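The complex appears here minus one protein chain, its other protein chains still in place.
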Amino acid sequence: MWKWLHPYADPQRAYQLSSKLLPWFSLLAISLIGIGTVWGLLFAPTDYQQGDSYRIIFIHVPAASMSMAAYMAMASAAFVGIVWQIKSADWMAAAIAPIGAVITFIALFTGAAWGKPMWGTWWVWDARLTSELVLLFLYLGVIALYASFEDKVLAARAAGILAIVGVINIPIIKYSVEWWSSLHQGSTIKITEKSAMPDSMLYPLLINILGFGLMIGALSLVRFKAEILARNSMRPWVRELAQAKGVK
Amino acid sequence: METSQQTILLSAKELTCIREERILFDQLSFDIHAGDIVQIEGPNGAGKTSLLRILAGLSRPYSGNVLYLNEDINHARDEFNADLLYLGHLPGVKSELTAEENLRFNLQISGYTQFETTPILAQVNLTGFEEALTGHLSAGQHRRTALARLWHTNCKIWIVDEPFTAIDKKGVEELEQLFLEHANNGGCVIMTTHQDMSIITDQRLRKIRLDYQFL
Amino acid sequence: MQYHSLAEFLNMGGYAFFVWLAYGVTFGCLAVLIITTLGQESRVLKHIANKMKREERLKQNRGSK
Partner (left out) sequence: MERGISFTQAFWTLLVRDIKIAIRHRGDIFNPLLFFILVVTLFPLGVGPEPQMLSRIAPGVIWVAALLASMLSLERLFKADYSDGTLEQMLLSPQPLPIMVLAKVIAHWLLTGVPLIIIAPLLGLLLNLESGSYGALISTLALGTPVLSLLGAIGVALTVGLRKGGVLLSLLILPLYIPVLIFATSAIDAAGMNLPYDGQLAIIAAMLVGSLTLAPFAIGASLRVSTN
């Protein structure tokens, strides 16, 4: 069932495939984020409770949902890399980590900037904020581990193991943090969540979620390509590329 | 040990090793038969230790694989480990334990159940030092504690990295004798050394040369 | 269109600071990420090209001896 993956275990094939996919991803990502953001900022109606401050949702929710999805993607790549011994998959995982960390940081920061006008404080130890913070630490751990190995082939494998350990722990951490914050509900702060969002707000949100996902995909592909080149610097095909591009 | 001299115990298939963006060896293939004494030679930094570690399954090559009796060592790890005796740069001797305790532990985790440590330690001239903490022994005695394992083993594949370091002349001769006997009994020895050997002649020795690669 | 003038749009119903802070930091971070990411590939290629030149010199050195 995984046989189709095997040709792409070859770094050169993986590089070529990524080059082919990249323009599609980036074009779609740019146009979707453009449409979603303009729609969200200019055309979506003002929320009757939160006023215009709710417009942060159009970047906060995409970043928050994609931060988790990117971790899942990283861990799945790492899993493929460990189980089938495919180095390219390890490199993909290593390529996703910094992007995921930035997205998680954005989710945290926009959450704080939204929280200040709504709750009157930049930070609350709310379950979702806390687990997002822990997620950021998990990302930073993977990045730091990757950075501290000199041999990057090993580094990617070690970081992959850590990503898998992290992904097993994420549900446990999430559950425990939720349980903990329900236990300590001292403050009156609650995120007002309306399940029934009018379509005029929902569509730009969905468009931006998709756009963020594609953007993460596009960035991962770019980093993945660079990673492949760096790890295969002694291969003739990489040397040809280097000679064509590097000598100016 | 009924291995004919033609049995291929270990074979390297297109091994490539890359360290710090440098190719140590590329597409290296060879077979090691029962009865072989193989010396890996080459200048410092050519990748001798890396090759030994890959053959032992401690390091993973960048590409290629190592076969033990025609099976990938990563798939037959338990069988391979049971037939492999590896002595690396680091002796694997704990200085907090006595020579006797070290040997006992090393033999136990290799799975041996019935053994007397005193005669084995006598083989490596450690009689009288059985109860001494190895941390207090000399460098040569420390090394001998690690080597003692060679006198009580039924592993066919011996991989030894610089076995003669810190060993005196007589000790080297005894070791050479042991390697020769082991090979003649259907085992194989893969080693690196910078010392000249007196008993194992060049005719008996098979050499695999690694050179410093530029590309 | 929800807003009648640019000033009204920029004011964001009084939440200008928070909304523009959030959007500014988001797109600022993304811009930094995108720029470093895009530079990576050419940096790697340049590094390899330099290494090849070094090796070439080393080889010539050896050859001339």
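Letters A, B and C mark the chains in the order given here, with residues in each chain numbered from 1 onward.
Heads up, the rule we're going with is that contacts are C-beta pairs under 8 Å (C-beta built on N, C-alpha and C of every residue); 3 or more make two chains touch, one makes a residue touch a chain.
The model shown is predicted, which means the values in this text are computed figures rather than measured ones.
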Could you run through the displayed chains and say which ones the absent chain touches? A, B
Given the contact definition stated above, which residue among A:Gln12, A:Thr46, A:Ser176 or A:Gln243 touches the chain not shown here? A:Ser176
Only one of A:Ala73, A:Leu138, A:Met201 or A:Leu214 touches the unshown chain, namely A:Leu138
Check the options B:Lys13, B:His152 or B:Arg206 and report the residue that touches the missing chain. B:His152
Residues in chain B touching the chain absent from view: 56-60, 78, 81-82, 84, 86, 88-97, 101, 105-106, 108-115, 146, 152-154
Write the list of chain A residues that the hidden chain touches. 82, 134, 137-138, 140-141, 144-145, 148-149, 151, 154, 157-158, 161-162, 164-166, 168-169, 172-173, 175-177, 179-180, 183
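Note that in this section only the chains that are shown with their structure count from here on.
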Compared with chain A, which chain's mean CA position is the farthest off? B
Distance in whole angstrom between the CA centres of chain A and chain B is 47
Whole-Å gap between the CA centroids of chain A and chain C: 17
How far is the middle of chain B from the middle of chain C, if each middle is the mean of its Cα atoms, in Å? 51
Which residues of chain C are in contact with two or more other chains? 51
Residue numbers in chain A touching 2 or more other chains? 233
Any idea which chain A residues touch chain C in the complex? 37, 41-46, 51-53, 55-56, 59-60, 63, 98-99, 102, 105-106, 109-110, 113-114, 116-117, 215, 219, 222-223, 225-226, 229-230, 233, 238-239, 241-243, 245-247
Applying the document's contact rule, which stretches of chain A touch chain B when the two form their complex? 150-151, 153, 233-234
In the complex, chain C touches chain A at residues 1-3, 9, 12-15, 18-19, 21-23, 25-26, 29-30, 33-34, 37-38, 40-52
